[in-house]
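For this depiction, one protein chain was excluded, whereas all remaining protein chains were kept in their positions.
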Amino acid sequence: MSRNRDYGKSMHQLIGEMYPICRSITGNGVRETLEIIRSRIPLEVVEIPTGEKVFDWQVPKEWNINEAWIKDSAGRKIVDFADLNLHVMSYSIPVNKKVTLSELKKHLFSLPEQPGLVPHKTSYFSEHWGFCMTHNQLKALEEDTYHVYIDSSLKEGSLTYGELFIEGETREEVLISTHTCHPSLCNDNLSGISIAVHLAEQLLKQYQLRYSYRFLFIPATIGAITWLAKNEKVVDKIKYGLILSCLGDPGRSMTFKKSRSGEADIDRIVEKALSDTKGPYEIREFEPVGYDERQFCSPGFNLPVGLLMRTPYGEFPEYHTSADNPDFVRPESLADSLSKLEEILYIIEHNDSYLNQNPRCEPFLGKRGLYSLSGGKNKTNIDQEAVLWTLNYSDGEHSLLDISRKSGLSFRNIARAAEALMQIDLLKPAE
Amino acid sequence: MSRNRDYGKSMHQLIGEMYPICRSITGNGVRETLEIIRSRIPLEVVEIPTGEKVFDWQVPKEWNINEAWIKDSAGRKIVDFADLNLHVMSYSIPVNKKVTLSELKKHLFSLPEQPGLVPHKTSYFSEHWGFCMTHNQLKALEEDTYHVYIDSSLKEGSLTYGELFIEGETREEVLISTHTCHPSLCNDNLSGISIAVHLAEQLLKQYQLRYSYRFLFIPATIGAITWLAKNEKVVDKIKYGLILSCLGDPGRSMTFKKSRSGEADIDRIVEKALSDTKGPYEIREFEPVGYDERQFCSPGFNLPVGLLMRTPYGEFPEYHTSADNPDFVRPESLADSLSKLEEILYIIEHNDSYLNQNPRCEPFLGKRGLYSLSGGKNKTNIDQEAVLWTLNYSDGEHSLLDISRKSGLSFRNIARAAEALMQIDLLKPAE
Partner (left out) sequence: MSRNRDYGKSMHQLIGEMYPICRSITGNGVRETLEIIRSRIPLEVVEIPTGEKVFDWQVPKEWNINEAWIKDSAGRKIVDFADLNLHVMSYSIPVNKKVTLSELKKHLFSLPEQPGLVPHKTSYFSEHWGFCMTHNQLKALEEDTYHVYIDSSLKEGSLTYGELFIEGETREEVLISTHTCHPSLCNDNLSGISIAVHLAEQLLKQYQLRYSYRFLFIPATIGAITWLAKNEKVVDKIKYGLILSCLGDPGRSMTFKKSRSGEADIDRIVEKALSDTKGPYEIREFEPVGYDERQFCSPGFNLPVGLLMRTPYGEFPEYHTSADNPDFVRPESLADSLSKLEEILYIIEHNDSYLNQNPRCEPFLGKRGLYSLSGGKNKTNIDQEAVLWTLNYSDGEHSLLDISRKSGLSFRNIARAAEALMQIDLLKPAE
C-alpha cells in the first residue's frame, strides 16, 4: 500500500516535470520529453526523416515553435504561448501581422459551453495558424487592431519516437504503446507515459521475464503508422498489446476497449485482471475510432492490442482542455491504474496449460503432503477448491486463465494451486 | 412523405376495389382479383387443373357460388350472401331445403365472445355447408321452418394463381409471396396483396435491379404447395423470400417471423431494416404454424423465407371476422409497411462485401479528396465514423450488412461510405 502510494507520487511528479513542454507529433518538445524518459529507462530514440513514405502516408515536416502572442493596439499581450502552450494551435505556421478583430476571429478557437477553459487544437496536415483562448476572453475582445505573432517553423526534419525493448525468455512480445504528441495535457496523455515509464522500470529490475516487452513512446496515428511501417517483421511476435491512455483521472472505474477480434487472450486476461482486483470496470467492444489501436488493429495487422483507460477519452469534461492539468490527475489514480497493469502482467507471465498426471478420479492428496488442504484453507494459503478446479480442468484444453474464469476463483489463486501441484508432480506443462 | 401519403391512399383504394369479391382457394373470385392486379402489373395467370398431383396433395375441385341465403317461414331473408360473402362458409356445397331451427343450428357459426361480428369459416377438404352470422342474430332466432339456399358448385376446374417475374442482373431471386384466398377480409390479406402490387409497380419502373424478383399471388397452403411442386427448379435461385400479410392494421409495431434457419441473410436484413427505420418492431422465431412459410420452410426446401406483418395473424380481435373491413386497414399503416419493405429491398440490393485496398494502417484520407471528412460530418453527408468502420471491416469476412450491424450505424450510412471509398479506389468488390 505504501509502496503504491510512493509510486503514485513518483508518477505524478514525472507528469509535473513533462507538463510544461510543448509537444506535438514532431519537434523538439518530443525530443525533450524522450530525454526525460531516457534519464530513467534506456530508451532508444529514433528519428525518421520528413518525407519518408510510411504505407499510405509520408512523415510530415517537423514543427517547432519559440514564441507566440497576440497584442492589442496598446501593446498588451492578450494571450501568450509562454503562459500556456495550448494557446497556439499545434502546427501553426509562422505569422507576424496586424489584423482587425473580425480577421482575427477567423483564427481563434474557444469552447462556448466551457467558457473558462482553453481548448487544444491542431492542424497537422493542412497549413494554418490559430490561437486558442477561453470563451470568456474571446467574448470580451473589442474592436481593435491586433498584432499576431507566431515564431514557428515547419521544415524538413524528422519524426521522433522512443522505443525500449526488454528481452525475456522468449522473443514473443508484450507491446505497451503510449502517445507522446499532446502538449500540456496531463491525463491525455502524460498519465500513460508516466505509467509506462514506471512499469518499464519495474520490469527492468526483474531478472527473469517470460515474455519480451516492447515499450513505444510515439506520436498518435502518424507515429504508430511509422513504427508499423518500419517494423513489419516484429509484428508477428506481438502476442499481447496494450495502449495506455487517460490513466490518472479521478474516475474510479477502469475501462478496457477490447482488441478487434474481441476474443484475443489479451481481452480475456484484462477482463480477469480487472475482475480479480477491486473496483469497478467496464469492458467495451472494439471500434475503429480512438487512439493507436486504430492502426494496430487495422485489418492488415489485426493485432491483439486493446486500450486501457480509466474514464475514456472524450467522456471527461477536462478532455482536450486547459483543465487537463496536473491537478486533474491524482497520485492514487495513477497508483491504482499501475496496480491493475501489474495484475494484467502477472496473468500474462503466469498463464499456461498443464496436464493432470492423475486424470482418472481425484488423486489422494493426503499422502502427497497436501493433506492439510483437504479441510478447506490451510496455512500455505492454497485454496482446496482451487486445487480441485486446477486438477479437474488441466486436461490440455484449459489454460489457468480458462480455469480461473470457469471457477470464478482469482487467477492468482489458481496459479498458486498449479504451482503447488507442479511441485508434487501432479501437473506437468501441457506440451 | 407526401409520396408515401399518396401511396397509402392508392393502396387503400385498391383494397376497397378487391374487397367485395368472394375469393376462395379456387374459383372465379380469385380470377377476378387477379384481373384487377393484372390491370396494373403484367401478371401471368396460371391455371392448374383439378386432380393434378402436387406432392402429397391433389389440386381440389373448383368452387364457385352465385347466391345464398336463409329465409324464415315468412319469406324474410335473415342472412344473404349478397350482403356479405362471409355469411357463407367457404367451399359450402349446394343446398336447397327447409329445416327446423335445431337442424339449422348445426350449420351455423358465430362468435359468442364477439357477438356483433360475423366469423370467417372454411371447409376446403371435406364437403359441408354452413352459414356464418353474428352471435346476437343467432341467439335471437326463433323456432321456425327455415329455407336454406346455396347456389354453389364444386366441380372439376382449376386452381388459379398469379405470378410476376421481373428479371434483374442476376437470376438469383427475391421471392415475394402473398395469399389470395380470403374473401372480404382486408388486413388478412388484401393488405398483403395491395402492398405487393405497389412494390412490383415500383420495381418495374427501375431500369436496373441487381436481383430478379418473383411475385406470387397464390391461395394459402394448397397454392404454395402447387407452386413449389411446379417450380422445383426455380427454388434454388431463391436467395431471399418474404411472405406479406396483415400489413395494413393500425398497430404501430412491425413483426417479423424469421425463416426456419433463423440465421439466414433475410433474417438479418429485415432486423436491420426495421432497426434503421423508425418505429417499434418485434422479431420472432420460426414455428411451423402460420402462413405459407410453412411450405417454403418445410424441411425438404428450408428456404430463406420469413413472414412480414404488422400485428400478427390471430392477435388482433378483428382477425377472420367481418370487422376486418376497409375501415380497419389504414392508408398510413400501408404506407409505413411499404416504406419498411423498401428499406429491406434497399439492403438486399446494396449489401455486398468489399476489400480494403490499404489494409495496413488507416489510409491518408486527406490526400485522397476525403480530407473534409476527417473532422466528422461533411457536406457530402458521408459520416467519418462510417468510413472508418467500412475500411476496417472490409476484410473479406464482413459484408456491409455485417459492418452496419457491428457498428450500430445505419446500413445506408455504411453503404454511402462504401460507395465513396469505391470511387477513390480504397475499396474493391470482394468476390
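For the reader, a short list of remarks on this structure follows.
A and B are the chain letters, set down in written order, and residue numbers restart from 1 in every chain.
Everything that follows uses one rule, which is that a contact is a pair of C-beta atoms (placed from the backbone, for glycine too) under 8 Å apart; a residue touches a chain by one contact, two chains touch by 3 or more.
Here the structure is a predicted model, which means the values were calculated and not measured.
Touching the chain that is not shown, out of A:P115, A:P280, A:P317 or A:P359: A:P359 (per the contact rule at the top). Residue in contact with the omitted chain (choice from A:I65, A:L190, A:I218 or A:L391): A:L391. The missing chain, though absent from the display, is touched by one residue of B:R23, B:R294 or B:R405; that residue is B:R294. Residues of chain B that touch the chain left out of the display are 55-57, 125-126, 221, 224-225, 228-229, 260, 287-289, 294-295, 297-302.
Annotation for chain A: contacts to the undisplayed chain at residues 356, 358-364, 366, 371, 385, 388-389, 391-395, 407.
Methods note: only the chains that are shown with their structure count from here on.
Centre-to-centre separation between chain A and chain B, using Cα means, comes to 55 Å.
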